[in-house]
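Single-structure report; data block below.
The complex appears here without one of its protein chains, the remainder shown in place.
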Amino acid sequence: MTARYTYRLNYFTGLIGAVVGYLIGYYGVLNFVGQDFQEQAFVIGWIGLLLGWLICIGALKYPFTWALAMKEPDHHEELRLAGAGGGIGRYFRFTTDHKVVGIQYLVLTMIMLGLGGIGAMLIRAQLMFPGANLFDTSAYNTIVTMHGMLMIATMISIFVGPFGNFIVPIMVGARDMAFPRLNGLSFALLTPAVVIFLFIPFLGGVETGWTIYAPLADQTGMGADAFAFSMILAGYSSMLGAVNVIATIVTMRAPGMRYTRLPIFVWGIMASAILSAAGTSSFAADLLLILLDRLYGTTFYLATSPGGTTNSGGGIAWLSQNLFWFFGHPEVYLIVLPGFAAVMEMVPVFVRKPLFGYKTAVLGMMGVTVVSFLVWAHHEFVSGWVPALRGYYMTTTEIISVPTGLVFLVLIGTLWRGRLWMKLPLAWSFAFIWAFMIGGLTGVYLSDVPADIQLHGSMFVTAHFHYTLFGGALMAFFGAIYYWFPKISGRYLNEKLGWIHFWGVQIGFNLTFLAMFYVGLQGMPRRVADYAPVFAGGNFVASIGAFIIGASVAVFFYNMVASWVAGEVAEANPWDSKTLEWQVPTPVPLENFEEIPVITSGPYNYGEPRQEPPPGGIGREEPAPVVG
Amino acid sequence: MGKYLGAFLTVVAGVLVVVALIVTLGQTTQMPPAVHAAAAGTANTSVGTLKHATVHLQTLPASPYTDPAWLNAHGGDTGPYPGPAPHEDWVMYWPTTDIVVPAHALVTVTIDNWDSKTPLFNSFYTIPQGVEGGSITVDGQQMTKIKNDDASHTFTIRGIPDKNQDYLYVSVPITGVADSAKTDAAGWPLQPVVTTFSFVTGGPGTYVWQCIDPCGTGFNNFGGPMSTRGYMSGVMTVQG
Partner (left out) sequence: MQNVAAEPRHITRVITFWAIATVIGLAVVFFLGPLFPFPTTASAREGDVNLTLMVFTLVSVPVFMFVVVFAAYSLINFRSDGRPTEDGPAVHGNSKLQAGWVVVSVVLVAFLLGWGLYYLYQVDLVPQGNVLVVDVTGEQWNWNYTYPQYGNATTNVLYLPVNRPVEFRIGSIDVQHSFWIPSMGVKEDAVPGVINHIYVTPNKMGTFQVRCMELCGPYHAYMDSNVKVISSDQFQSTVDSLPTEAPTLFPPPNGSAS
């Protein structure tokens, strides 16, 4: 394959390759192995889809040419692969430019958010009144499962994808990520994962909830295979991206960018990456074992063999819970730590004050990262798994609230006596404080074993994790996108629509999930298609709130699209921030910096006498006197 | 002004997408029409004289479109399913699993079972519960319990306590066709095993019923038709 030929490859050729690969795999199995192997045919078809996609977008070209000792690309070719001289076409192909990959991630995660959000609207429409009115229970359970997993997959990638890719390399003073081709590959794994995930409704659904516990996972429809396969892919996408991010932050910082001068957002992304790299394999293992149980009759999770209680299968359902939650708990911190860090990044800029307790913030986030691996069985307090260990897990879970609380100290200290510039990023930061406070406190209730015995599996848990994940991470994301949109797209997001979005979400979100706490305490289970009339009032209010959220997020999506196309043009540093990404022009040049700058202080030295940039511009200075 | 219009139209588009999904995935468009119990005068019951209504159902080993001889002998292509159901090889209740019965009535259900035997996992369900007189009739013989090995399906109405409707819990085992019975060309028996039972309904309400015999596919044979409404489980509405 000549270099020029490769540059013709793009996502459209990849799509054709994916379809061809799928058909080869699917019909190959049916024709050559047997007509009875329908489920296996789908899985092999998806492997074909993945390979066809990767080959036909050119993601595998370099490993292939390297392995065959063919001529390696020169710098000019690398720049072409990164999109030099390309117009809009470079967004529709495999690329190594971290900025393009960041935008690709942004678009994909917004699509996933929209799909997950539609699922939420369907759920709340069903639960608006008692009686299983709109969907029958199997369809409803599938919708619940899909909403949950789509949202989790969205939230895993929503910071590391767009911002970890676009912003973080510039923030640390690098020209690109440490492994640019791996970066493109991470994205190229996530797209087919979403596509395969959307096979689920057409395959009979999957009725297990996103936690996909066995043995129900072994019994439910063929959608479970699509779920497992696609999430293994998404997990690897996340892990490869995490490795890339960690390598970039550790090895490619600009001279003078000591760890104590890193913007706090970078610390948050690094914490999230560590959690992803260390924990996601457990989820992949869980899903792989489910596939094996379903397709090949293994009994990893089955204490009794299928068909009755006579023969022992030798497995145990608890294994499913443990493998899942060993990943599942670090995973929720993976989602929320970049949210903390984004808020801590934005607040100093909009209150013109240094971050209060930078080292405390870092220690807090790193403390959470480490302890999050020690707490997972608090999801299993009522499962009967080793009751003697419940005291231990209660202890670690309560301990993790201490480093988490440090983040609030940092935020309150930063806000105190600042000069608050009430723009949308700061508004979302306040919303974060309110929502994560409630989410965190209700988590303490759930960490207490006797209270958890009463509350586990009820809508109280659902409200708790929506307050932490939506109120914590997603609201922080909304703030971050209003903050960084001018740098990524060169335009401002429309402010009036932004305030409509903000207030709509605040009103809708609090209505929905406070009502959900209420019905949870009253005793309503979660994941139910129908409920007793005593829960009707709370559910009605929750549904109204959810529709308000849906409308507000629709406004936000319109705002993103319309502003990108025709919004007010932004200058290079509209918020007068001190981090490196705002010191480069907008649109950001292909290699980010003309010359890599030398860093002489942290980015939060507000309130100190300004250093005038030396003649000749940033990057060509003599080391300035150390300030701050 | 243009931006507000654009935002509003986006919201409207979202609403349309949600509504379209509700219509295409929702149950309003998926299930065949319900079967209504036929009025049959009055009857004496343990709680006095009540209206009497009858329901006739069949349990089949597969879709009847796989056995045209059977289909022709039993009403032809006039059932509420306009064509073969999506899963031809799944066991199913016929003609539908949505049943409407009158309130405060004695309902007599006759189930013709054309399917073979599958022992229950929980022999508690060999005992009929909630039935009038405490017994059922199997091929003319009155029984208060069947042998676990003879079970083929059950008809179990979930009471669903805690709703604003009367508690109604009925569970009846359906006896299976013997393995030695004569079969037709498609492997279906020539004669069904007929189970008849009666129960008294209370006030209006909606109840879910299921089969609790492991006659499905997948793990523990509770997957496939056992986990899909329209085959081995459905809704019973008590009306009026």
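List of remarks:
Order as written gives the chain letters A and B; numbering starts at 1 within each chain.
Convention: a residue touches a chain if its C-beta (ideal position, glycine included) is under 8 Å from a C-beta of that chain, and two chains touch if they have at least 3 such contacts.
Because the structure is predicted, anything quoted here is derived from the model rather than measured.
Only one residue from A:463, A:529, A:562 or A:584 touches the chain missing from this view: A:529. For the options A:182, A:399 or A:572, the residue in contact with the chain missing from this view is A:399.
Residue-wise, the contact with the chain that is not shown comes from A:451, picked out of A:47, A:451, A:507 or A:536.
The missing chain, though absent from the display, is touched by one residue of A:79, A:521, A:544 or A:572; that residue is A:521.
Think of the hidden chain as still there; on chain B it touches residues 121-124, 126-127, 129, 145, 156, 158-162, 167, 169, 171, 208, 210, 212, 219-220, 222, 226-229, 233.
In the full complex, the hidden chain is touched by chain A at residues 132, 136-138, 141, 207-209, 213-216, 219-220, 302-304, 309, 312, 316-318, 351-360, 382-384, 387, 390-391, 394-395, 398-399, 401-402, 405-406, 408-409, 411-413, 415-422, 430, 433-434, 437-438, 441, 444-445, 447-451, 453-454, 456-458, 521-523, 525, 527-531, 534, 576, 604-608, 628.
As a working rule, only the chains that are shown with their structure count from here on.
Per-chain CA centroids place chain A at a distance of 43 Å from chain B.
Chain A meets chain B in the complex at residues 118, 121-122, 125, 130-132, 134-139, 143, 201, 207, 215, 218-221, 302, 304, 306-309, 494, 496-497, 500, 532-534, 550-551, 554-555, 557-559, 562. By the touch criterion stated above, chain B contacts chain A in their complex at residues 3-4, 6-7, 9-11, 13-14, 17-18, 21-22, 25-28, 30-31, 121, 162-164, 206, 214, 218-223, 227-229.
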